[in-house]
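The complex is shown incomplete by one protein chain, all other protein chains being positioned as in the whole.
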Amino acid sequence: MFGKGLITGMRVTLKHFFGKKETFCYPEEKLPMPERFRGGHLVIDYKKCIACQLCSMACPNQAIELKVVTDAQRKRHLTSYIHHMGRCMFCDLCIENCAIHGLHWDQNYEISAYTRDAFDYEVLTDDDRQYLKEVMEAAAANPAPPIVPKKPAAPKPAEAPKPEPKKPEENKETEVKPNE
Amino acid sequence: MENLTVGAAAEWIRSVILLILGNELLTDVVMKFVGLGACIGVILTAAIVLTYAERKVCAFMQVRLGPNRVGGRFGLLQPIADMLKLMSKEDIIPDGCDRIVWALSPMLLFVPSALIYGLFPFDEGVVFADVNVGVFLLLAISSQSVLPFLMGGYASNSKYAFIGGMRTVAQMLSYEAPMVFSLLGVVMITGSMRMTDIVAAQAENVWFVLLQPIAFIIFIISATAETNRTPFDLVEDESEIVAGPFAEYSGMRWALFFLAEYANLLSISILTTTFFLGGWHGPFLPGVFWFWMKVLFMVFVFMWFRWTFPRTRIDQMLSFSWKVLLPLALVNMMFTGIGVYVWRSMM
Amino acid sequence: MAGTETYTLNMGPQHPSTHGVLRVQLELDGENILSAKPIMGYLHRGIEKLLESRTYVQGVPYTDRLDYVSSMNNNFGFCRAVEELAGIEVPERAEYIRVIVAELNRIASHLVFIGSLAIDLGASTGMLYTFRDREEILDLFNLVCGARMTFHYIRVGGVNRDVQPEFIEKTYKFLEHVPVFMEEYKKILLGNEIFMSRLKGISKMSKETALSHNMTGPNIRATGIPYDIRKVDGYSVYPRFDFNVVTGKNGDNWDRFNVRYNEIFESAKIVRQALDGLPEGPFMAKVPKVLRPPKGEVFSRTEGTRGELGFYIVSDGSTKPYRVHIRRPSFVNMQGLNDMCRGYLIGDSVAAFSAIDPLMGEVDC
């Protein structure tokens, strides 16, 4: 009979009218994010970071901008780690490529901002910079002997000739040739 | 249960005015304006309450919470916020529109919607103009709302609006006919076109929804179409023609359309209550209470329709009116006539 | 009597029911449609060009942005193409997981279809219900890969991470829920007389027309041709599962709706079988860090939610693809829009836009 479907439909909506609601008041109540959630700001474990720049190179959109200095012991350190969130696809490649597993998301999904400039997020904190300063000073106090005599190693930025001693992350890399 | 609330208030206001003016005739004139003000007050209050109600009903049926920000947990001040937003919006006048017609349309639309309220018996004795051709006048006034839609659609100089305007004419004219014929059954039983008589007749016997169930259904369907609500909201069909005649209006002008829509929704609920649900009549409680309870129930029913059904297509809708509703209404009228004749001759 | 004139109506790019930034030029005679011309490109981002300047691994997240309501299927298609090119053997567990997430995503995408069709026909409540249930799937994906829309979960060689036991458990729970909410849609949409009358017999398309427009996916299955790449090619582990190809009879909007509606059940069936038979083992093949596929080219197709999704990749032996072409099902299906709209009313055109189910991210690429 014509109209039967209409009545059943109305029964469904009436049931939901009195039933439990699925949404909730967002800023007061928040959904918990799972442990694998990708989103928010990047957080770096600065003390572990070896400034290998793999994260920046893995990024498909060049969203990560790094500045690296080399200290007197020829160890590299980050002086700035800018995450251009406006370009970020949250694809997780930077984190997966991190050689020391020292990069992760802070899982805060409320990252909207009024201006584009606000999306250029500086990952390093003041503590990190303080730590950097200490490390630099310590290294300057105890400089490494120069490798090649004719070119003394000076604490100059953008001068990273040799890779650092490898950390145990190397065993993760797989060296298998494609089948063909 | 006589005039416990509204009537008493009116009496009191009248005595105050009489005290100030000291002239019976003048007082009556002033009282007419008070009544007018009361009617407009009802409309404005209804618009506020109904927007809130619609948002909440919609949200609850869609398993959402609905407005919950402005005015506490339940968003009670949401209509006020809406109103403020609409008032502070920029008034955009589209280039190339027919200015005068365009500006007149929302105002003219509001006139018939407001005018009908003068005829409604809200309670025993509480009616602004108890005309003896009430039903006739009512249908005459309500059919006037076609023109402003067409004006708005034509004058906006937009194709969407124009299609919407044309649809309005087709839709409202076709649903006018079954609506009138469905009401005629009621009029035939009552033997009067006076609204208060119709209510009184139901108070004496039974509600007409029991005597005229088919007319009731036809009336509900055509009333939905007349007020442009889903499933017959082809005039402002947002998925096809964006917003129809309202597409080019913004700010307060759009708010007037909005106001008229809710005024229409309320008036159609009041009509249903008056013609089929016994008006203010009911046991124990004061009439005003019964009246508004029935009206709000009808409002809920119309909202319920809106948030359950998809909308029809324009050709289906028109053919439904002419091929199904109108013959049905005529048949209903015929049987009512026979029934009334038999009953009268038996008496 | 004056003669009548036809007029042109631009539906879109900002129109409530064109699903994104599609623009359709309708040639109208009153309310009757004489012709409908889709005009696209408002969302063109040049993904094919972008992929040329990214490595194969970096390219995967871009495919998320093609058909953004079923990203898993795009990831799947792209990764399969790259694997075929580079000759990578994908472990069995990875294939099963891929099938599970791809089919779950198909369900999610079809739910969006049902919802958007409902709201285009004015039943906004139906749309909210489907989105409520789609949310469950998105939560599942959030659990397994940490994203709700652009998953980037299926990688070249396998999947990003293994599924957790919690995911499996919740997916079973979701599968229990599928018939429940489908019954609800049946009540509010499928059984609704207005809904039926809006869809039945509208935008009819014969088998021949559908073939001549090269339509794929549910659009061609609605005309009665059981053309499903999952069956035709039997790629991945699909041949191991028992599922039916849902077909329609008349090729009208009602059939298009029903095909997708019933495909949800079939997908649920596949997911259940895959979960039951989920083998142990690695979830990722051994893929070199720097992937250099040998010189050559590949055209690999999979069944996306909207039809046949093909990736044509030319490799010049370097780390980056020389050329990537994506055969987007929505784009090709759009050719049928004119036939679906011509001779019907404006109200039907809205249903036709929905029923063809284009996704502008995919159409414009």
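For this structure, a couple of remarks:
As written, the chain order gives the labels A, B and C, with residue 1 at the start of each chain.
Just so it is clear, contacts are C-beta pairs under 8 Å (C-beta built on N, C-alpha and C of every residue); 3 or more make two chains touch, one makes a residue touch a chain.
Definition applied: contacts and distances are computed from a predicted model.
Choosing from "Branched-chain amino acid ABC transporter permease", "NADH-quinone oxidoreductase", "Acyl-CoA/acyl-ACP dehydrogenase" or "Ribose import ATP-binding protein RbsA", the protein name stored in UniProt for the chain missing from the display reads "NADH-quinone oxidoreductase". Taking the complete complex into account, C:Tyr312 is the one of C:Tyr68, C:Tyr172 or C:Tyr312 that touches the chain left out.
Checked against the full complex, the candidates C:Leu34, C:Met196, C:Ile225 or C:Leu278 give a single residue touching the omitted chain, namely C:Ile225.
The hidden chain makes contact, of the residues C:Ile88, C:Val332 or C:Ala352, with C:Val332. Panel shows subunit C; residues 40-41, 44, 46, 48-49, 207, 211-214, 225-228, 231-235, 245, 299-301, 308, 310, 312, 314, 322-323, 325, 327, 331-332, 334-335, 364-365 of it touch the chain omitted from the view.
The rule is short, and it goes like this: only the chains that are shown with their structure count from here on.
Chain centres here are Cα averages; for subunit A and subunit B they lie 59 Å apart.
Once the centre of each chain is set as its mean CA position, subunit B and subunit C turn out to be 45 Å apart. Annotation for subunit C: residues 125, 132, 188-189, 192, 194-195 touch two or more other chains. Contact with two or more other chains is made by residues 6, 9, 12-13, 22 of subunit A.
Subunit B makes touch with subunit A in their complex at residues 57, 59-65, 68, 304-305, 307-309. Residues of subunit B that touch subunit C in their complex: 58, 61-64, 159-160, 163, 230-231, 233-234, 237-242, 307-316. Contacts from subunit C toward subunit B in the complex involve residues 7, 9, 15-17, 31, 118-126, 128-129, 132, 188-189, 192, 194-195, 197-198, 345-350.
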